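Of the protein chains in this complex, all but one are displayed in their positions.
So that you can tell them apart, the chains are marked A, B and C in the order they are listed, and the count of residues begins at 1 in each.
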Amino acid sequence: MSNIISIVVTIAASLIWGLLLGGISRTVTARIHGRMGPRVTQNFIDVWKLFRKKTSIHHGGMFWMAPMFRITGAICVLLMVPIVIGNSVTWNMSFAGDVFLLIYIMFFGCLGMALGAGNSGHPYAVIAVSRGLAQMSSYELSFSIAVVAIAVGLHTFRIEGIVAAQQAGISSWNIFRFPFASAGALLAFLPMQMAYPFGIVLAPQEIPIGPPTEYSSRFLSLMFSGRALFGVAKLVLFVSLLFGGASSWLSLFVKTFLLYMYPVVVSSVFPRFRTEQSIRFLWFVPTTLALVDLVRVML
Amino acid sequence: MVKALAVFLPLLGAFVNAWLPSKSPRASRFVSYVVLVAGLLASVVLSIRLDAWDLKNLSDSVILSTGVGAPPLSINLEITAGGILAAVAMYAATIFSLHRFARTTPKSQPLILALLTASLGLIYSTDIFNSFVFLEIGSISTIGLTAACKCGSRWEAAIKAALVSGLVTILYLLAVATLYRSTGMLTLEALGLLSGGSAILVSILLLTVIVTEIKAFPLAGWGLDFYQGASSVVAGLYSATWSLAVLLWAAKVLPLLPIGNPIIYAWIGAAGLVFSQLAGLRASSSGRIMGYSTSAYASLLLVAAGTTTGSFYTQTVIVLMVFSSLAKFSLFMLGNPEKSDKWSGFGTIIFLVPVLLLAGIPPLPVFWAKFAFLAHLASNFPVIFYTVLTGLMLEAVYLFRFWSQRSERTNETNPYKPSAVSAVLIILLAGIWITKLSWGALDFSGAIIASSALRNVFHSLFAIGTLLCLPGVFKRIGREKNYWFWLLISGAALTILPAAGNGITFYLLWEFSAFAAVIAVSKGVRASRGTFWFAVFASLSGYLLLAGILLSGGSFAIAGLPAVLLTLAALVKMGQFGTHLWNVKAYPAAPGTIPAFLSGTSSKASVLLLVAVALSSTGGSLPWGRVIAWIGALTALTGAVLAAMAPDYKKMLAHASVSQLGYILMGLGLASILGWTAAFYHTIHHLIFKMALFLGAAGVLYRTGTSEFNNLGGLVKKMPWTFAFTLISVISFASIPPLAGFGSKWLLYNGLVEQGWLPVMIVGMFASVVAFLYSFRLLHGVFLGQLSPRNAHAKEAPLPLLIPQAILAVAIMVLGFKPTLLLNFLVPAIDAIPGLSGLAPIIQGDMVLTTMGTWNAWMVGLMVMGIFGFAFVFYWISGHKPKYVGQLDIGFAGEIPPSADEIHYSNNFFRPYKRALAFLPNINAEKIFSGVNKTFGMLGDAVRALFTGDGRTYLAHSLLFLLLLFVFLNGGM
Amino acid sequence: MNAQSLFYWSLAVTALGLVLIGLWGVLTRKNILRIALAFTLADTGVNLILVWSGFLPGRSAPIVDSSVSSMVDPLPQALVLTSIVIGVAVAALFVVVGVLAARKSGSADVRRMKELKW
Partner (left out) sequence: MIRTIVGLIIVLALSVVVISSVPDYSLPSGLQGVGQDYTERGVNDTGSVNLVTAVVVAYRGLDTLGEVVVLFSASTAVVLVLTLVPMGANPTPSSSIVAFTSGVLPGSIVLFGIYIITHGHLSPGGGFPGGAVVASAFLLVMLGSNKIPGKSKLLASIESLAGVTFGLLGFWGMMMFGQFLNNMVLPAGSPGKLFSAGIIPLISLVIGAKVASELSGVFSSYRKAGGDE
């Protein structure tokens, strides 16, 4: 029972935290640009407003189901990661799989999203998907090398195991033990968060908001929520993998907030790559970094 | 009396016919048929009396003595059992072809009968001068028939034959004079009495005569020109009678020549085989191709004469020569390819059977002889074995090209020419007969794969895979022809394959299945290129398999080189390591459900082979397992990239298939329990999803008639079920939990990490991510996006295609949620194999544990389905129902989009990715293979420059050959 | 080497010479009819060799009317009879085909009969 409560609480808290982080990032970006920006709570208002819309359209079954795929993928990732180290109730479903499962289940939402975009029949949406998949296949390379390097280095594929191995002080954090792999993973984190210079998927000037171009009303609301949840899930995952996990709720919030700010800040000062530039950069720079640690581990 | 009738009846007929045709063509034809049929009956009676049909004692004979007294005073004809079999074939061929001559040139009947007489006399003759007389009758009749036929180059063909026959006469008579002066006798046995200088002289003279007459390289020039220039009917009759007789006569004389060590024949033959077949690659006219094939068999005869003796020699020669001659006969009887046609149904088979026979494919008669012969070579003369095998492979290439080009042409020629049909029937019957005789060599005890559990896995995979392809066989589109029979044959052979207990059984079933599949592919529309490549690679893999089996002494108890060859055979069959060319060519060309069968089911035969090799060499480890794993990983990656770029649905699936097979290699290469579990799991999984995908593709093709992405899209509205099943398969092969595909990756990665093969694993992981590219491309390109007006009429795929997909989709779900059902069976079976390293995964309920990882598929499945179901139901029941809008009703800058086709983003889908890859050198398999092709072509051109077309050059060849032999023999003494 | 043996071997050399001249002609002449002629020459030479192989100087034809010991070998004579007839037959056909081939290609030059090659 406590497990189910924990799951519900995890989802609700992550949703709120995710939407809030989104609002903060909008404000921060605006301030860097010298604007006031919207309110911090603007994202909550958007989601609610969209959810309440009376008229909505759809383009077919996959269009209909795509947001559900999206949110399912996000929640699954979230539930597979232990949230707070000390509190095993918040480990949710993480017993059911290891990092491999995590890596692959992250695609669940992406694929659903892509299918919805495809079903919408809008060329921009599909162009964005084509770019997104191309880019994803590139950053997943460095990300998975980094994860494998860390997991092999620590002799476990289980997230709990990886987190547990980092509990001996800050110096035992993987970001210090595996600096190159971490650098690679952190570089891969930027495109994961669609941050500039890798923001080719949502590129508003070229293909207005990308895959969800055709989405509106309740579907869009679900999609926003999914994105927020997925964001938090990724943050928790990165914190667990690289930054020693969260020993308490407070450290969780602090660590995820700081980690979240990293792409926001980077994003607002960089221009955008062209697609092939982005792909090539991701193939060579972060991959090489992650490989260094992999070789170290193998030796 | 019967003896005399069997030999001399045609002669009487010839004499009678010299008078009759001008009187009454009818009567003369009647006389010809009567003497031929009577002679045939007499020969059959003799053959039964000699017990020739069990092919055991082919040297048994009856003597037909002539003249006064006994040899050496008079001449005997020795009717051997082997000879009488050839005679039956000659009679039959003459009977079959007579109506063609009787209709066009009735006056040529005496010549035909004289030719037959000469052929019979030559194979029976035991006297060297008597042979000469028959040789001359044969040459003259041939020249006469050629000059009288109705084709443009007849004079030239005839004059070249005449030139060569003139030279042969001179050389032969010199040999006769030398022989008589030295020994005082003219029987063939007298050759053995020669010694010293005259022995050498007679040997080189006769050997030159023989090599020239049987048209073996390098003295084949005139024969090639002759086959090219003569009309097909004449060439056909010639090859079934005279050419065969000369070959058998040569087979009789060669062992008697006082040449010292007969291995020199084998060397002339083996080298000649390779060179002539190289040149054959460049031949384009069908007559010339047959000429090169004749040359190949002549060279084989030389090899046999040099390496075998006794009844084995006789058997090999008789079976090889008689049936190859019949095959050439039926090919020629089908007419000129330049006027020939794309035949339907059995027409193609009538054409194909002889081609397959010449290429030595089971169960056609030549197969058994070739197998035994090559086995003998492999164990005694390895270098000659390799040379011969190379030559045969080259021959297979041009034969299949010949077939594919020829079956492509169109016209109204009737393939059911009685002559050709009857010859093919005889070949088939003989195939059954010889197969029955050789049946004892087969072994179905399953000894190759000792573990019955693993054997059963393969048995059921092959059976189920074939069965699921069957319902859809009648849903053919356009001009696709009926292929169900060949599918069934191929599938049946595969299903038996795991039970094979020895090498020959395995090889037989393997080839049987492969070439039934080749025929099935050829039934497609414009399938000739695809079939050609398929056939070439199938025979390449077949020859590698053969070499591996034979070098390991006919069994699978092997290590070292044979194991490597067998492994290569499997890799070629899988399309790994650059050989994917055939998959990419054959799958799109193949009709209906055949690609599903090939990719899903048939490709697993190579997995079986690898498993067999691994089990029999060193207990589970493949030779160079790490290399194989790397090959698998790199193929997985390149295959995935190529699949993402493919412009065609079926082509993409072909690339994807090759790519996915790479994972099986990685698992098998590991030689650990986890690796093998992963390999078997993925084998099963690959069968399921790839069949579902290809069956879906078959449905799409059936309804839309196209498989190009540019013409597809938006079909989800028309074919929702096909889409659903395809989606499930795609999610599965993209390894996304909770469907079955994740399991194979999880097991594989755990295995790779356990053995520390991290670089392989990284490449594999990268490949699996690239797989997302093509998986989305596949779904979008066909089912999503805008529906083209072209396909507005499309309907859901027919049920015979849909139901198997549904079954497979359910299997994916079940395997995805409850992989332990399978693992509980697989893991103990694999754990029981001795020699595999690593630890077995531990299965606790739904939980699977390795030393480093955990996986609870059931919980993951519940979680995903729970959350998805909750969101779905919540959205379904709450709030306002969304309204469906048309496909053109999209946000398009406030305008109405022009047309569905223009806004469907499909062309050059992953262009940025391609651009990002631009730094790589642009290598592709097709270029490499066309480079290989070009190189071989250049070599072939260099060789065939020898055959200048000038008759005198051919004479010079013969004389130079004679001089070289002289130098060689004197140097060797 | 006595006179008889010199005579005996000079016959052989002559015959061989005919064969070789014929072969040389076959290899080098361009005109198809000359090639036919060269073949006939070589054929004659071979036939002589054949006869020679059973020949013994000073002996008579193998017809039984005197003592057996003074006969030459009958077999080569029988063979050569056959061989001559065959030579005639071949030459007859060769000439016909040669003439017709020449007519087709417009000249008797054997080098121009190279439609079929490689």
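One rule holds for everything that comes next: contacts are C-beta pairs under 8 Å (C-beta built on N, C-alpha and C of every residue); 3 or more make two chains touch, one makes a residue touch a chain.
This structure is a prediction, so every number in the text was calculated from the model and none was measured.
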item: In the full complex, displayed partners of the excluded chain; value: B, C
item: Of B:Phe96, B:Phe129 or B:Phe402, the one touching the omitted chain in the full complex; value: B:Phe129
item: Absent chain, residues of chain B that touch it; value: 1, 4, 8, 11-12, 14-20, 22, 64-69, 72-75, 77, 105, 107-108, 110-111, 114, 117-118, 121, 127, 129-130, 133-134, 136-137, 140-141, 143-145, 147-148, 174, 178, 180, 183-186, 196-198, 200-201, 204, 952, 956, 959-960, 962-963, 966
item: Footprint left on chain C by the chain that the document does not show; value: 1, 4-5, 8-9, 16, 20-21, 23-24, 27-28, 54, 56-57, 61-65, 68-69, 71-79, 81-82, 84-86, 88-90, 92-93, 96-97, 100, 103
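Quick note on the criterion: only the chains that are shown with their structure count from here on.
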item: Intercentroid distance (Cα basis), chain C paired with chain B, Å; value: 49
item: Where chain A and chain B are represented by their mean Cα positions, the distance between them in whole Å; value: 53
item: Inter-chain centre distance, chain A versus chain C - centres from mean C-alpha coordinates, in Å; value: 98
item: Chain A residues counted as touching two or more neighbouring chains; value: none
item: Residues of chain A defined as touching chain B within the complex; value: 51, 54-62, 64-65, 67-69, 71-72, 75-76, 79, 93, 95-101, 104-105, 107-108, 110-111, 114-115, 118-123, 126-127, 129-131, 133-134, 136-138, 140-141, 144-145, 148, 151-152, 155-158, 213-214, 217-219, 222, 274-276, 279-280, 283, 291, 294, 297-298
item: Contact set on chain C toward chain B in their complex; value: 19, 22-23, 26-28, 32, 35, 39, 42-43, 46-47, 49-50, 52-54, 75-76, 79, 82-83, 86-87, 89-90, 93-94, 96-98, 100-101, 104-105, 110-111, 113-118
item: Chain B residues touching chain C - in the complex, by the definition given at the top; value: 129, 133, 136, 139-140, 143-144, 147, 153, 155-160, 162-163, 165-167, 169-170, 173-174, 176-178, 180-181, 186, 224-225, 228-229, 279, 282-283, 288, 944-945, 947-952, 955-956, 959
